[in-house]
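Got a structure for you, written out below as C-alpha cells; questions coming shortly.
== chain A ==
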Amino acid sequence: MQQVAFNTHISGRFNTELENLRNSVLTMGGEVEQQLVDTLKAIQLNHPGLAEKVIVNDLKINSMEMQIDKECLRIIAKRHPTASDLRLVMTISKVITDIERMGDEIERIARLVTKQKLPSSASVKSSMLLIGERVADMMRGTFDAFARQDEKAALEVYEQDTRIDSEYKKLLTFIASEMEKNTESMQDWLEILWALRSLERVGDRCKNICEYVISLASGEDARHTSLENLMQKLDNLS
Partner candidate 1 sequence: MLTLFEREHLDVNNLAEADTAIRVEQLSLRFGSKPVLENISMSIPKHQITALIGQSGCGKSTLISSFNRLNDLHQHCHYSGKVIINGRDINSRKENVAQLRTQVGMVFQRPNPFPMSIFDNVSYGLRLQGINTRRQLDEAVEQALHDAALWNEVKDRLFEPANVLSGGQQQRLVIARALALQPEILLLDEPTSALDPLTTLFIEELMAGLKKRCSIVIVTHNMQQAARVSDYTAFLHQGRLIEYSDSDTLFTTPRKKQTEDYITGRYG
Partner candidate 2 sequence: MSKLPSLSSVLNAGQRQSLFIGICTFFTAILLLAMVSIVLLIFARGGGYFWPEDIQQLQFVRASDDQPITAYGQYQNQFEQGGEPVRWVVYSHARNPYGNQTLLDDTNLLQARLAPEAARISLRDGRAILGEPLKVTAPSDPDVSLNRLAQRLTQVRQIEQSIAGIRDEQLADIHQKLTELDQRKVGKKAPARLTLNQGFDRWHKRILTLEKQRDAYQLFVRLADQSIVSVALIEVEHLVYPGQLSGWQKLGEALYEVGGFLSESPKQANTAGGVFPALFGTVLMVFLMTIIVTPFGVLAAIYLNEYASNNGLIVVIRIAVSNMAGVPSIVYGVFGLGFFIYGVGGNIDALFFEANLPAPTLGTPGVFWASLTMAILTLPVVIVATEEGLRNVPQGLKAGSYALGATKAETVLYTILPMASPGIMTGVILAIARAAGEVAPLMLVGAVKFAPNLPIDAEFPYLHLERQFMHLGVLIYDGAFHSQTDAKGASMMFAACLLLLVVVFVLNILAVLLRTKLRKRYHKG
C-alpha cells in the first residue's frame, strides 16, 4: 500500500497547506454526506422544511468548491508541487468538482420533497430509500478511502456501484410497469425518475472519486478501464 507521506517536506508550511487542503475536501465531503442523509430523512418523513434546508445548504457546498479550487490554484502557483504532491492537488481539484455535482444532484432530489412530488406508492418510496441508503454508504466509504488514500477500500466501494445499478434497473422496470397502470400522473413519475436518476448519478460520482483515489495512491490511471483490467493491474502491483 502506497501512502503519501505528509510529514517529510523540508518546508513545514507546504506540509500544513497540503494537510489543510485534504482536510477541507473531507469537510466538504462530510457536508455532502450530511445533505444526502438529510434528504433521505426528508423523503422518509415527507418534511419539506428539512428539504428546504438542504437546498439552501447547497450554496455552502458551492462556495467550498470555489475556495478549494482557488487554494489548489494557489498551491500550484506558489509551491510548484511535483509527483505525489502534484497528483494529490490535481486529484483534489477533480474530486471537488464531483463532490459539488453530487451536491447538485442531492439538491434536485430534495426538490422532490419541496414540490410535494413524492411517490404515492409506498414500495417505490421504500425502494428509493433503500437505494439512497446504499448510495449514502458508498459515499461514506468513498470519503473514507480518500482520507486514508486506501486503494483497496476504494476498489471495494467501486464494486458496490454495480449493486446499486442493478437495484436501480429493477426499480426502473417496476416503475415502468406502474406507469403503464397509472398513466395520468406521468408528470409526477417523470419527476421521480429524475430524482432516481440523480441518486444513481451520485453513486457514479462516488465511483469516479474512487477511481481518482486509486490512481492517486497507485499512480496508475484507473479511469475508463473495466473492472477485470483493474483487478489485474492491482494484482500486478501487490
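Here is how the candidates were picked: all candidates are chains of the complex that A comes from, given by their letters.
The definition used in the following text is that a contact is a pair of C-beta atoms (placed from the backbone, for glycine too) under 8 Å apart; a residue touches a chain by one contact, two chains touch by 3 or more; residues count from 1.
Worth saying up front: this structure is predicted, and the values here are computed from it rather than measured.
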| item | value |
| --- | --- |
| Of the listed candidates 1 or 2, the one touching chain A in this complex | 1 |
| Contacting residues of chain A [partner candidate 1, same complex] | 10-14, 20, 24, 27-28, 60, 63-64, 67-68, 70-71, 73-74, 77-80 |
